[in-house]
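All protein chains but one are shown at their positions in the complex.
Our next item is chain A:
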Amino acid sequence: RQALEEMRALYERNQADVSEAKSGRTDLIFLIRFRHCCLLRNQRCVLAYLYDRLLRIRALRWEYGSVLPNTIQFHMSAEEVEWFNRYKKSLATYMRSVGGEEGLDLTQDIKPPKSLYIEVRCLKDYGEFEIDDGTTILLKKNSQHFLPRWKCEQLIRQGVLEHILS
């Protein structure tokens, strides 16, 4: 994940920026105006950088779901993880309030439905899976099935099934 590597490197440089912002203040009186402009610019840069990271982290919630892979969490600061958790909670509260009893999971149905049944391949051993008309399917690794779309969405998100697009 190159973007994350870059984010990490920038984070280190970011720390340097913040220190510069602090020490800049202690300079000679004649340069105060100039320094102030530098400080403002640094502040803007730092905030822009941090905010951009937040936006990427937000995107992760929508892409990966509520549990982030460890490799990504490793690149996040503690405060960012906290931000993510709060965002996740806020989003969950909102989604629950929308759709009646169970709420409406807005992270599903991202694309318009094209067909009722879809071809899926099983990526992991999952075990038995019951579909609407009562039949059970055994989901073994690498088996392929033709299943109702709405039943599969949850499992596709979890990484158990893979939608085969022909």
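As a convention for this text, contacts are C-beta pairs under 8 Å (C-beta built on N, C-alpha and C of every residue); 3 or more make two chains touch, one makes a residue touch a chain; residues count from 1.
One rule holds for everything that comes next: contacts and distances are computed from a predicted model.
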item	value
Protein name, per the UniProt record, of whichever chain is missing from view ("Guanine nucleotide-binding protein G(I)/G(S)/G(T) subunit beta-3-like", "DNA replication complex GINS protein SLD5", "Translation initiation factor eIF2B subunit gamma" or "Ribosomal RNA-processing protein 7 homolog A")	"DNA replication complex GINS protein SLD5"
Where the missing chain touches chain A, by residue	18, 21-22, 24-25, 39-40, 43-44, 46-47, 50-51, 54, 58, 77, 79-80, 82-83, 86-87, 90-91, 93-94, 97-100, 104, 106, 108-113, 116, 132-134, 148-150
